[in-house]
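Omission of a single protein chain aside, the complex is shown with its protein chains in their original locations.
Coming up: subunit A.
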Amino acid sequence: MRRLRSAVAVGAVVTLGAAACGAPKPSNSGNGSGSGSSISVQANAIDPAAKGPAPAVPGARKGGEVTVYATSPPSTFDPTDIYFTDSNEIGKLLFRTPTTFALRNGKPTLVPDLTDVGEVSDDKLTWTFTMKKGIRYENGDEVKVEDLEYAILRSFARDVYPNGPAYQNTYFKGGKKYKGPYKDKDADFKGVTTSGDDKLIIKLAQPFSDLPFYMSFPMFTPIPQGKDTKQEYKNKPLATGPYRFDKYTPGTELKLARNDKWDANSDAVRHDYPDAWTFKWGQDHIKTQQQVLNSNGPDANAIDYNGVDASLLGEVTGAKSSQLLKGESPCTSGIQLDSRKIPLEVRKAIAKAYPYDQIWKAAGTTELSAEPASTVLPPSVPGHKKYTPVEDLDGQGTGDPEGAKKLLEAAGKLNFELSWYYDNTQPVPQQVSQVRADALKKAGFAVKPLGVASAKLREKKSDYDASVNMGQSPAGWCSDWPTGGSWFPVLFRSQSIEEGTTWGMLSDSVLDAKINEINELPAEQATAKWADLDREIMEKYVFLPSTYSKMADVVGTNVGGAEGDPTMGLPFLPNVYLKS
């Protein structure tokens, strides 16, 4: 799961206050669609022939300093440990990766970056990526294919970098046993090797057709072994992108300056329009958003990526609508039902009684931040199909307690006990839990919400052996890359229970085989099959979808080129410029 910005992420995505933007235009005028507009459906796209320099953003000019506000600081800038969307998006200014996403008419297209998009062997178990020459780090050293190999090996040191993505452990040959270059110095690890001075060879334990997409993660940015300061690396990572660390005060401020060793001609996606960037964290989001909307002085050059606060809706949908940056976000949220403990007929009754609308209100969700969900895949992921929702799984309505009670009576399960954990130290989770409890009680369930302190919630919700039978984590999911391959294999295979990433605790060998089969197909063939599987899984009533998240952020009046990055649900920073 790609985690949302750290502000919303810990303990899985519960409320999904994120938003993405869908401004197809490079300027901010008339960004995206209206406040209640739907998220558009995307097509899967790879452009293996893309070359630098990136197409100029119309009207863009060089110069000035952009300020970016957010409440929560990114958890890390060590590329190996980056998984949250905020550090990932900022990383696009700093780190080049084997592949990356270009935005074309607001939609992500995978393009080559440090390497080509890879070639796979006939048996689908060996991928070869060819490195471009002449790319340099900020210190002037040339980027070598061995550095890329070392960075990948480094990602296996889960004891040091526990938070980064871990698909390599599952898919790479020997990945389950290899412990990284620090502990297994002499290990004969065959998963990643090099050939000549430009070939990176990845050997797989099982086919992984989405590997080129995965190679766009910051984890795959090269790191020279001699420069690896391990846990300290996050304070001064070596840049290959258009900007480098200038001054970093962990937790509060990061200043980026131009990296004069970056060559625009080799980069198909990034620009370096502003002279510098300043990221400021730790301030109240309503205040910073109001500052950005007022755009006094340097705040005209500012962006706030907290997600617009509901109290500012009047302003951002009225006189200052041109400063609202809207778009898409690759996330779906809802609540999962433990299929091991709740029979299908009871799960259907829960869906019938479920108070979607009341929970929407209690959680403070707005049309700017989300829209009702009825599928596993959100619309921003290619393969999403808006089929007629499975009965009572349309993410809307106030619930039908009488109908639910009839279902329970028919199943002989009246007074079936439902229990879940909730944070009893925060007002919103308390309200949501109360609304849910009231509705389910009215429908003939016995309810047992278990309040726990924030500090213990993560542990409780991650415990699949706990006594509760609904609402365990994850409560939401975001694409790691825009295909179903970062959803279904992770959420619905039997092994997902062991990996702590299941929706519904399904343990079905037939379903496992079906998911594996689709996962081995090339992305363009798999897309339609994921959509069919989506409905099949929804019919199992193991997950009640509530919302697809959307992006809605504010930008200063002098900020140009701002559009949403649908892969992150945040403003796409590489295209940003200052108008004057």
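Please note the rule applied: contacts are C-beta pairs under 8 Å (C-beta built on N, C-alpha and C of every residue); 3 or more make two chains touch, one makes a residue touch a chain; residues count from 1.
Simple rule for what comes next: contacts and distances are computed from a predicted model.
> Quick one: the chain not pictured, UniProt calls it what, "Probable tRNA sulfurtransferase", "Purine hydroxylase beta subunit apoprotein", "ABC transporter permease" or "Methylmalonyl Co-A mutase-associated GTPase MeaB"?
"ABC transporter permease"
> Going by the contact rule already stated, which one of A:N139, A:T193, A:T229 or A:Q426 would touch the omitted chain in the full complex?
Once the missing chain is taken into account, the touching residue is A:T229.
> Looking at A:P162, A:G314, A:P427 or A:G451, which residue reaches the missing chain?
Checking each option in A:P162, A:G314, A:P427 or A:G451, the one touching the absent chain turns out to be A:P162.
> For the chain left out of this view, which of A:T130, A:T240, A:S266 or A:Q291 touches it?
A:Q291
> For the chain left out of this view, which of A:G282, A:G314, A:P427 or A:G451 touches it?
Answering carefully, the residue with contact to the hidden chain is A:G282.
> Even though one chain is hidden, which residues of subunit A still touch it in the full complex?
Against the left-out chain, subunit A lists 10-12, 73, 75-76, 157-163, 166, 182, 229-232, 234-235, 249-253, 280, 282-284, 287-288, 290-291, 294, 296-299, 453, 455-456, 458-459, 462.
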